[in-house]
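Structure first, commentary second.
Of the protein chains in this complex, one is absent; all others appear in place.
Coming up: chain A.
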Amino acid sequence: MFFHIQLERNMQLHPRHFGPHLRDKLVAKLMKDVEGTCSGRHGFVVAITGVDDIGKGLIREGTGFVTFPVKYQCVVFRPFKGEILEAVVTMVNKMGFFAEAGPVQIFVSNHLIPDDMEFQSGDVPNYTTSDGSVKIQKECEVRLKIIGTRVDATEIFCIGTIKDDFLGVTSDPGAAA
């Protein structure tokens, strides 16, 4: 789920940036530092949409670095248990398949794949129904439900299922090709 929230961060800026474009430099550094990171609490920071407030800088003794408290708005993405996501399959093996929904890795074990789908090993490992109408392989898109999340300080890993109504392959590059 996506959220638009305000976060705060203390930015350290090198003295060489102290000049007419200090603010721009600060914002650029903020984006570089923050976007794409993951916090267990808020999820993945997808994008910074604006800087609300830059507080008074504090010069660090000895180094000359300056610390600015910066308040910024950002879009975060945090997966939740029970959430339905669309994800791209990245790897298929006998134990199940891995998929990615943006920055989130999701594993769907073979127990959570409908029983009528069988694993087919080979050049392109895939799960296929007995009549061959549905095929899950690398690069195809699936809709899945998250049944568990493991949130670390810097990482979120999910377990999904496609064994439910309206879940499964949504587009199949193998079939199109």
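FYI, a contact is a pair of C-beta atoms (placed from the backbone, for glycine too) under 8 Å apart; a residue touches a chain by one contact, two chains touch by 3 or more; residues count from 1.
In this text, contacts and distances are computed from a predicted model.
The complex appears with one chain absent; UniProt names that chain "HTH TFE/IIEalpha-type domain-containing protein" among the candidates "Elongin-C", "Transmembrane and coiled-coil domain-containing protein 6", "Large ribosomal subunit protein bL20m" or "HTH TFE/IIEalpha-type domain-containing protein". Taking the complete complex into account, A:L112 is the one of A:L112, A:C140 or A:V169 that touches the chain left out. Here the missing chain is touched by one residue of A:N10, A:T49, A:T63 or A:N93, and it is A:N93. Only one residue from A:N10, A:T49 or A:S121 touches the chain missing from this view: A:S121. In the full complex, chain A contacts the hidden chain through residues 91, 93-96, 98, 105, 107, 109-112, 115, 118, 121, 125, 147-148, 150, 157, 159, 161, 163-164.
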